[in-house]
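This part shows chain A:
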Amino acid sequence: MSNDSTVIFKRPESLSENITHYCPGCTHGVIHRIVAESLDELGLRGRAVGVAPVGCAVLIYNYFNTDFMEAPHGRAPALATGFKRCRPDMIVFTYQGDGDLASIGMGEIVHAANRGEKITVIFVNNAIYGMTGGQMAPTTMPNQKTTTTPAGRDVSLVGYPIRVAELLSTLRTPSFVARVAVHTPMHIVNAKKIIRKAFRLQKEGTCFTLVEVLSSCPTNWGMDPSAATKWVGDVMKPYYPLGIFKDPEREEA
Partner candidate 1 sequence: MAAQKEVVFAGFGGQGVMTAGQLLAYTAMEEGKQVIWIPSYGPEMRGGTANCTVIVSDSRIGSPIINNPMSACVFNRPSLDRFGPMIRKGGLLFINSSLIDVTSERDDITELLVPANDLAIKVGNPKVANMVMLAAYVEVTGLVLFETLDRMLTEKLGGKKKEMLELNRKAFEEGRKAGQELGEKHAGELR
Partner candidate 2 sequence: MAGKKLMKGNEAIGEAAICAGVRHYFAYPITPQSEVAEYLCWRLPEVGGAFVQAESEVAVGNMLFGAASTGLRTFTSSSSPGISLMQEAISYMAGAHLPVVLVNIIRGGPGLGGILPAQGDYFQAVKGGGHGDYRVGVLAPSSVQEAVDLMILAFDLADKYRNPMMLIGDGMVGQIMESVEFPETNREDNDPIKSDWALTGALNRKPRVVKSLFLNPDLLEENCLLLEEKYKRMKENEIRYELYKVSDKNRLLIAAFGTMARICQTAIDELEREGVSVGLFRPISLFPFPEKEIYAEAGKKNIEKILTIEMSVGQMVEDIERCVKGRKPVEFFGHTGGIVPTPNEVKDKVRESLGLKK
């Protein structure tokens, strides 16, 4: 390396050097990175504790250079509550998938949000159960084929996909709730901005913060990575609109 070279891109300090196990085209890696960058930039790494979900990101603690707890399926917000109430000086974040948060953990997330726990929830919505092999999730799109809906999700039998960001933003308790996507570079840049803001609000002790991230699952969707990325924009985004649904720094109507 010559002396005049400048580092313009490097691994965030909050990420470890372990190689992730995620499938080709999966966006967990991208989301990990922007979470890590946010922690780095806000100077939070040394007092951050993550809560790992049950799902594809179950081994997330191998990829982060922060302390971690591994939660039972869906219970990450309860673990985060217990931790944060004991150590309000620390930064606590959960990283949860759609089966984890919107199905088995629906009770925990609603009440953590409603109590206004000062935590940050990164909610990865890829419209399917990834780790268990492509079963229907509460967020699976209408008519989407999964291993438990081989003929496509029949909304007359199982209802419509749950819009978590909208649902949580109906709560009266002040919070920061947003939905972002990471299927294009432009969306990634915006997602980073929003996630960083969520951590900043936690750092300032403002409110409960949740960022829903639309993500792709080429493996279980049966698509190649580029088709999966396109599907996020064409099919998911119209049903799951992006934006900030609740923001303590914006005048509430």
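Candidates were picked such that all candidates are chains of the complex that A comes from, given by their letters.
Of note:
Quick note on the criterion: contacts are C-beta pairs under 8 Å (C-beta built on N, C-alpha and C of every residue); 3 or more make two chains touch, one makes a residue touch a chain; residues count from 1.
Here the structure is a predicted model, which is why all the values come from computation and not from measurement.
Here chain A touches, in this complex, candidate 2 (chosen among 1 or 2). Contact residues on chain A toward candidate 2 in their complex (touch as defined above): 16, 45-49, 51-52, 58, 61, 64-72, 75, 78-87, 90, 107-108, 110-111, 115.
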